[in-house]
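Only a single protein chain was left out; the remaining protein chains are all shown in position.
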Amino acid sequence: MNASHDGVATPYIRIAGVSRQYGQVRALHDLSIDIAKHEFIAILGPSGSGKSTLLRLIAGLDRPSTGRIFFEGADVTDLPPYKRGIGMVFQEFLLFPHRTVRENLAFPLRMTNQPQQKILERLDWAEAILSLRGLMDRYPNQLSGGQQQRVALGRGLVTHPTLLLLDEPLANLDRELRNEMEVEIRRYQKQLGIPFVYVTHNQEEALSMSDRVAVINGGRLEALGERQTIYDNPPTPFVARFVGKSTRFDGAFNPASEQIELQRYNYAFPYSGAFERKDDARAEIFVKNERFQLSLWAAGATGIPCTVADIVLRGPFVEYILETEAAERIIAVKPKTSDLSALGTKLSLSWDPAACHVFPAGR
Amino acid sequence: MYAQASNDRLTKWLMGAILVAAYAFLYMPIIHILFASMSSRPNFPYPPEFDFGSYIRLYTNTVYQSAFLNSLIIATCTSLLSTVLGFLATVGVLRFAGRKALVYAAFFAGPLFVSEILLGISSMSLYYLAFELQGNMVTAIIANSVHCFSFCFLIMAALLYRYDWRMNEAAVVCGASPIRAFFEVMLPLTWSGILSSLIVAFVLSLNGLDISFYLLGATPTMPSVAWGALRYGVKPELYALSSIINILVFAAIAGLYFVARSDRNQPAE
Partner (left out) sequence: MADPDNRWNRRLFLHLPAIFLVLFFVLPLMALVILSFWQTENYKIVREWSALNYVTLATESAYFVFFVRSLFLAIGVSIFSVAVSWPIAFFIVRHGGRYKLILSLLLAVPFLSGEVLRLIALQGMLGPTGLVNGVLLKLGSAPLRFIMYSNWATFIALVYLYLPMVVTTVYLSLLNFDFRLTSAASSCGANRFQVFCEIVWPLNLSGTIVGFLLCFIPTLSASLAPRFLGGPSGTLYGMSIAQQFGESGTWALGAAMGVVLFLFSIAVLGVFSLGINLRRTGFTGMGRQ
């Protein structure tokens, strides 16, 4: 699954059949993505998946081995970065240490030869929208991490570019700041109405900010779709494993009973989907940790028996660390209520058949 | 950056050509002298011969011998003195100077910006005026040390700049006394700087003329003898001496490089 077309006449940004090869190593295989004008798209993948490579190709910092890239219908593949009218935010910010905040922000405007009046206007705009009042004449090393981040964002946005590229910009910030900035960045995107292409390995970030998510693995596009769809209906085992926190079980499809039977546990559930392989009925089952159903163990219970080994409080949620008879530890996430099961309680673990993801094994 | 346009490739080849030209410029004279030292026609020793006559004559020449010995003594003492002082200065500036670090660093680098000849004549003036001394080995060593100290300081500062001083604290917390912490933790990580500084100071004072000359007058050092010979017409022994020194310098630096590299290959860091 490598292509996506909106059916719209000319997509705002089109990446067509792009691949990048370094000698023997293929960093990207034949990727095609269309991006709409008001869209926030996250490029999600583990380290080394090629997501940063893809971003650099869009920016023009690198050249694709095959494929073309179009901005608003125009072929920009042969254009250097400074002719593409983009903005970019880097993980390490890369603010110019020898320039003040004001000069950093003014830099792209000067490089594109904007008139002085416009430069002053945009600087005021950036100062207001990014809450940089009082910081404009400081040097980058006199700013906190969060402030540097905002300046980096400002520098990317100050020319009102065709699109903004973000390369894991929140990776160097602490957690609280990250959560705040996630909301802020999304707000800027909505206000400006330009596409944001956001590269990250953090699936929570991707899901919280984006409209669509592109999942990249090993240089290939694993999945591309609305964030809710990617989360609720992962199309491949990799996406099921990578997006959201889930637990994996081995099992097999029993055609006679039309059920998936787990390998390790005496548990089965009905499966209505078509199972392609006729000779190999083995399956992988992924259950999102928050979809587990827990009930007190009683005679005749049909779920997987387990005991509460530990409880971790995470704000409004509780993580139950459950230990099964096969000495496997499974994490079940539940909203925090006033009556939590105590340690050592024996529970029955089950789930709604519609709420899990089943794939043929070895796919 | 973004793409290897033909422009980029041209620039790259141009820079590479300048680099090669620089190497040629710097090394051709040295190699020429090497050939000249082994030839019976020192002025145009091509095709190269391998006649070691001038080396043998060099070996038996007592003037050169005593000069070389003097130079060795000066160089050894200078390198020790300037390395020790340079190390103290480096640690002082990086660790204990606080806000005045830059001031101290500028002061310690000062001798570099004062030409050698000024160092030579000023030291000579001081000793003569204050003590009516003509200068001797000790004063030569001290004056050379002033000059080499700055080099040592810069070399070690450059290598110690990234050192994380919290490692000393970690060692002390683990029970090591400060001296022990230095030997066990700091020294292994910084010995390359110390060794480089020793070698550079040694070689600089071995070969430096201006400073020693003014402070020693009649006492011959290797460079002053060479200079004397140069004034009265070059003899092949001079080429032989020059080549030996060059080869030794080269070998010392190469040795340092290979030892440092094998050290780095170990998974310690």
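Note that the chains are named A and B in the order they appear, and that numbering of residues resets to 1 at the start of each chain.
What we mean here is this: a contact is a pair of C-beta atoms (placed from the backbone, for glycine too) under 8 Å apart; a residue touches a chain by one contact, two chains touch by 3 or more.
No experiment lies behind these values; they were computed from the predicted model shown.
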| item | value |
| --- | --- |
| Touch with the omitted chain, as defined above, among B:38, B:58 or B:203 | B:203 |
| Omitted-chain contact residue, chosen from B:121, B:137, B:176 or B:189 | B:121 |
| Missing-partner contacts on subunit A, residue numbers | 59-61, 80-82, 85-88, 90, 92, 94-98, 107-108, 111-112, 139, 141, 155-156, 159, 165 |
| Touch list for subunit B against the chain that is not drawn | 1-2, 12, 14-16, 18-19, 22-23, 25-30, 32-33, 36, 42-44, 46, 85-86, 88-89, 91-98, 101-102, 104-105, 107-108, 110-119, 121-126, 128-130, 142-143, 145-146, 149, 153, 158, 161-162, 164-165, 200, 203-204, 206-210, 214, 223, 226-227, 230, 234, 238-239, 242, 245-246, 249-250, 253, 257 |
